[in-house]
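With one protein chain held back, the other chains of the complex are shown just where they sit.
Showing chain A:
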Amino acid sequence: MSAVTGVPSLEVRDAAVNLGGVKALDGVSLTVQEGRLYGLAGPNGSGKSTLLAAISRLLDLTSGSILVGGADVMRRSPFEVARMGLARTFQTVRLMPQFSVLENAMLGADQPVYGSSFVRQWLMPWWTRSREASVRARAEAALERLHLMDLRDEPPLSLSYGVQRKVEIARALAAEPRLLLLDEPTAGMNRAERDEIGELLLRLRNEGVTQVLVEHDLKMMVDICDHLYVLDSGHLIASARPAECIREPKVVEAYLGRGRRAAA
């Protein structure tokens, strides 16, 4: 599906973010190669979500730069980065309560299929008919992958939190992204749902979708990721294959605190 071009899908160079005097990110540099599944780990408040927000341009870097597919995106808007093939899920689910599960998933496919001409979308129903059909097809394919087709007409707020999270993932998949950022996709899910998501992410990886996964479930990250980056207090403290990564003293210390290395 994806040719290996040699250009990294994503490059973060010396990124820093100051939020009201707090250094949420400080000198973080990392590279994400095409078609692989990366894990972004670290304790609470280590800057994982901040980094994802910066990559999707919802948050400005104080200094440093971010390249998507080799292009500097620091002067681009979030919607422009999205149009470059980047999709993301949010740590807190963002679903439209007045729309069905299917329509929520369709939102993800709208822009890639319809394009941006407002007047045509607004006043030319005959022009949009075939596009609406292909948006629906994409959304249904995404729901199918998450086994949500039975719930497609339900209002999202009537569903359990774990299922709402799956709808959130389906919306991102409906965009058929090349680079997918997942912010704690399995938070609030039970074991079976987590395993299902883990398998799905692996399949996506095998189809060539580049992914950056933020998770609290370290075991899941070790199981499925190609590479782990670990953040602590805004610093990148480790970058290695998962199995090696979790043995690094700095990582153990970050997760368990000082003086607990022996226990780990």
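We take it that contacts are C-beta pairs under 8 Å (C-beta built on N, C-alpha and C of every residue); 3 or more make two chains touch, one makes a residue touch a chain; residues count from 1.
Rule of thumb we're sticking to: contacts and distances are computed from a predicted model.
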{"item": "Chain not present in the shown complex, as UniProt names it (candidates \"Cytochrome P450\", \"3-oxoadipate CoA-transferase, alpha subunit\", \"Tol-Pal system protein TolB\" or \"Branched-chain amino acid ABC transporter permease\")", "value": "\"Branched-chain amino acid ABC transporter permease\""}
{"item": "Listed residues A:Ala15, A:Val32, A:Leu95 or A:Val167, member touching the removed chain", "value": "A:Leu95"}
{"item": "Sole residue of A:Ser56, A:Gln164, A:Thr186 or A:Gln211 that reaches the chain not shown, by the stated touch rule", "value": "A:Ser56"}
{"item": "Listed residues A:Arg13, A:Arg145 or A:His216, member touching the removed chain", "value": "A:Arg145"}
{"item": "Interface residues of chain A (partner: the chain not displayed)", "value": "56, 58, 77-79, 82-83, 87-88, 90, 94-99, 103, 106-108, 110-114, 116, 118, 121-123, 125, 128, 131-132, 135, 137, 140-141, 143-145, 149-150, 153, 171, 175, 199, 202-203, 205-207, 223-224, 243"}
